[in-house]
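Omission of a single protein chain aside, the complex is shown with its protein chains in their original locations.
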Amino acid sequence: MQTGPFNKILIANRGEIAVRIIRAARDLGIPTVAVYSDVDRTALHVRYADEAVHIGGPRPVESYLRGDRLIDVARRTGADAIHPGYGFLAENAEFAGEVMNAGLVWIGPSPEAIATMGDKQAARSAVRRNKVPLIPGTEAGMPDEELIYAARKIGFPVLIKAVAGGGGKGMRPVQREEDFAEALATARREAESAFGNGDVYIEKLLLGARHIEFQILADAHGNTIHLGERECSIQRRHQKLVEEAPSVFVDLDLRERMGAMAIAAAESVGYVNAGTIECMVDRDKNYYFLEMNTRLQVEHPVTELVTGVDLAKEQIRIARGRRMGPTENLLEPKGWAIECRINAEDPYANFMPSTGQITTMILPTGPGVRVDSGVFSGSEITPYYDSMIAKLITWGETRSEAMLRMRRALSEYRIMGLKHNIPFHINLLNSISFIAGQFDTNFVEQRFNMNTYEQRPTTGDMETVAIAATLYAHRKRRLASQVVAPAKRDASNWKWMGRFERMHR
Amino acid sequence: MQTGPFNKILIANRGEIAVRIIRAARDLGIPTVAVYSDVDRTALHVRYADEAVHIGGPRPVESYLRGDRLIDVARRTGADAIHPGYGFLAENAEFAGEVMNAGLVWIGPSPEAIATMGDKQAARSAVRRNKVPLIPGTEAGMPDEELIYAARKIGFPVLIKAVAGGGGKGMRPVQREEDFAEALATARREAESAFGNGDVYIEKLLLGARHIEFQILADAHGNTIHLGERECSIQRRHQKLVEEAPSVFVDLDLRERMGAMAIAAAESVGYVNAGTIECMVDRDKNYYFLEMNTRLQVEHPVTELVTGVDLAKEQIRIARGRRMGPTENLLEPKGWAIECRINAEDPYANFMPSTGQITTMILPTGPGVRVDSGVFSGSEITPYYDSMIAKLITWGETRSEAMLRMRRALSEYRIMGLKHNIPFHINLLNSISFIAGQFDTNFVEQRFNMNTYEQRPTTGDMETVAIAATLYAHRKRRLASQVVAPAKRDASNWKWMGRFERMHR
Amino acid sequence: MKYVTIINNERYEIEIDNDGSVLVNGELRDVDFLNLGGSLFSLITENKSFEAVIDDDEGRIAVMMRGRLFEAQVLDERAILLIQRRGAQPSGSGEVQAPMPGLVVAVTATVGQKVQQGDTVVILESMKMQNELKSPVDGVVASIHVEAGQAVDKNDLLVEIKAAASETST
Partner (left out) sequence: MKYVTIINNERYEIEIDNDGSVLVNGELRDVDFLNLGGSLFSLITENKSFEAVIDDDEGRIAVMMRGRLFEAQVLDERAILLIQRRGAQPSGSGEVQAPMPGLVVAVTATVGQKVQQGDTVVILESMKMQNELKSPVDGVVASIHVEAGQAVDKNDLLVEIKAAASETST
């Protein structure tokens, strides 16, 4: 069933999104079943759910991707609905179909909508019927000479994209016509070797473009609305790092037009449940449909904070066949919200993922601060899953208040035991371009890095670091050489050290 | 100065309220100076402030109450304003005057307003001029025969109150006229021995009354507004435990009338800055002025969540001589907010305070959850200060959503190493009377306790507890007797134990 | 290993075998019991997930689960035998200790006085509040070790009460 009554939800996911869904279900009074792999026994989603079932090994193919086991666990525990979260099986039309065939409610759109939007060309055809603007480009399967002709017609620069690619893989920009033939040959070769499929298509390369997406909500009673936009241009290797709602770039007129377009795109596949229309918007505010994500997004909290709508709860309501809570498009967001994705990756070492145990964690709290996370002091970050450990979200009456609160929250947040990207976010929040709202999707990769701070450290900070480093080395050296006899006035500056250590024994 | 420009704030407080003020100042870009006693060196307010100065011993009279040292520290660090928080010197008119005499800005109302509102009789006289309704009662200093005559006129039941009492101390209810003479004699004796002052006055004893208070904001430009009410009837020994905004008991008409009364009360002393008018409201919605708190309240966050106004920031703005942000009375709160005070006290042992180190703390997070706290895993709760360790605040579109989120957040919150009152709050949030909004200020003491749960534990829960207790004892016994040889299938149920312990070594 | 566990006057016979399997009143239960550090435990039984804080104090085990405190007595075979043989036992320690540092405001009991469980014997001021310390047992005040005005440290012995012997249920 796509919609209908249910009384217990199996959550086919892990990490912060599993916790997020448990919370939504608990707020609605619906019991939940968590599933877990070998390495997730102590994870918060297992501990916060009403029931928890072990489903296999740590690798996703052994557990979270085992659709058969998930449906089996739902049957055994009496769960009559499955929420897929995001990632894993969330956009797997086949699994959605199997869930429905098993007589369970799938908390998401229909398998047909997932399948259509999951196929680039099918999605383009579908939305084109509803007059949704698309980035000028070609279809797949064209021979070289037709592609060259098409590229000339679209106008350079263009982007050659592998049909089988995705997430930024298999893309090649071409600036000038004379480079096209060689680039095409290389692109086909690479696509063949990487994806076993040399088929490519081309698209107009947008300059200074932003990634802006619209939140859609549609119920089974024929209502489809949008809840405004999210600004997601702060990316690295096509991975979003920071999201905002609303976007500095979107005025009321653009929001009305893009919102109507987003609703038309969703309606083109008879969409029901929460979804996102991703767009590229160029400098001149021309906007183009990119793709539709047929699930809850990682960045959904920023929309929640400026609308007051709990999107995970709305997903459940809609799947139960009820009318959704909000009934009108969101044209005037309440305040401003920013999300920073806190990842276990080292911004000083090319964002290399980091694994290990979180030995200490002090969360930022206080007014305007929300943390969505599935970890705790003692959690192990394993290499089996993605590197996101938490989402830090702040709200303010204005963008400036939201940013100041984010800065403050980042400075309070302590995570130890592994490398994380909080320094990246602190540096970004100090960047004049970011503060001024002047950035596009290439900003992080082309114009921002961890070695060039826009403000130099002060002399005072440098000296403080020198003192700290020296006292650290001095102390370590003393411990190593077992110098235990304290000098007569040694207590003065070190008194607290001893006191604290006594306290924490 | 009462208002004027300043560039650095000294925070004459500790704990969560010091952290709260640091956050507000940081969001405004103003540097802060923290002060700390011997036992607070590692506290978050010391670590989050820009500067920190040690001011003395652990007992408040040696440090946080040393007005001379606080002013001296402000001078030395170049702080040109002092925020007192709540408690300690916050309502000390003399200190406020000294701060202003030292050429510093006092972030609070004038010493005159503090002094007037700090004296029961003076406060009653002041607000009476502005036609603020008072609980029928007598003045202080009356002889016995006049008091008896007055009590008869007011009508029984009445309350005999010690002039020098406060916070619930020195009060004695009298139900019937024939008991009055003896009760009066006892009350005078007790007041004499407890406060060195046998003077008493009497007041009408209200039945089924609620404690409802109004948040006032007034700037130096002649603007005074209210931001709606807070429901604070959930108390024990006159200590608030749970607060809400708005109150289920207050409709728009009552809010308008009480709000106007609250503004009139504040204006009666020319009040500037944030303040609270505390009232008693009887079953018939008659309301009476109780007192004015001339500072930020512990429970201010519930107002913040239903107004979007950051009260600590407004305090600073007003003290700087600027116009306050909000300009209109709050008649329609946005959603609902509830605060639970998380105290280090054992609800199973007569709310006995508990001290010690917080060994583990897992904070509740996610949508609609705010935590205001000054502690962390590793913090020491000492006997020198009050027992509040955190404020847990939830917001929802409706009271029911806010309560469900509070239940969920309470169930996620883990504090170990000392006793705390989270079980009290969980029990309260399961109480039908509380859920239905049917309670008065006597509810906790007279009709609610930890031994009579409204719902019995289920058979399943009981069996689970039995299993857990037995496995715990079994394991402890095995460890004690050093039985190390594992049986052949011993890994089956215990495998995770070993795994987890390896992980956390 | 066989145990008798008593909670809120309910009696459970629980058997834990060497292979880790658990039987409750003779029925096998699927149990995964795991320490999460300190006194925090996770228990998954028949797929139900529970978290509990478990502490013990002189043989009484306190289990805090779902916001509720349960007191459990876990008796092994030897303890069951002992109780069966003896029939009765003293009902616990009669020591009143300071639960935290503070100032003794008043001692409200006198040596030789008969007290009931729950009677206030000392008033201790700490954390800005006056706390009534109560007798843990029915009995007679045997000795008093403090006086009003005295500062005490955590766990200082304040008053000793000689417990009256009482019946014990098994």
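Should a chain be cited, it is by its letter among A, B and C, assigned in written order, with residues numbered from 1 in that chain.
Criterion: a contact is a pair of C-beta atoms (placed from the backbone, for glycine too) under 8 Å apart; a residue touches a chain by one contact, two chains touch by 3 or more.
Please read all numbers here as calculations on a predicted model, not as lab measurements.
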Of the chains you can see, which ones touch the chain that is left out?
A, B
Full-complex touch with the removed chain, picking from B:25, B:53, B:344 or B:450, is B:53
Looking at the full complex, which residue from B:2, B:37 or B:77 touches the chain that isn't shown here?
B:77
Subunit B residues touching the chain left out here are 33-34, 41-42, 46-53, 76-77, 378
At which residues does subunit A meet the chain that is not included here?
344, 348, 350, 352-355, 359-360, 383-387, 410-411, 414, 416-417, 422-423, 425-427, 430, 450, 453, 457, 460-474, 476-477, 487-494, 496-497, 500-501, 504
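The criterion applied here is as follows: only the chains that are shown with their structure count from here on.
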Topology of the chain contact graph, where touching chains are joined (line, ring, star, complete, other):
complete
Which chain's C-alpha centroid is most distant from that of subunit B?
A
Just the number, please: Cα centre separation of subunit B and subunit C in whole Å.
32
Hey, how far is the Cα centre of subunit A from the one of subunit B, in Å?
38
Which subunit B residues touch at least two other chains?
360, 496, 500, 504
Which parts of subunit C, given as residue numbers and ranges, touch two or more other chains?
32, 34, 36-37, 48, 51
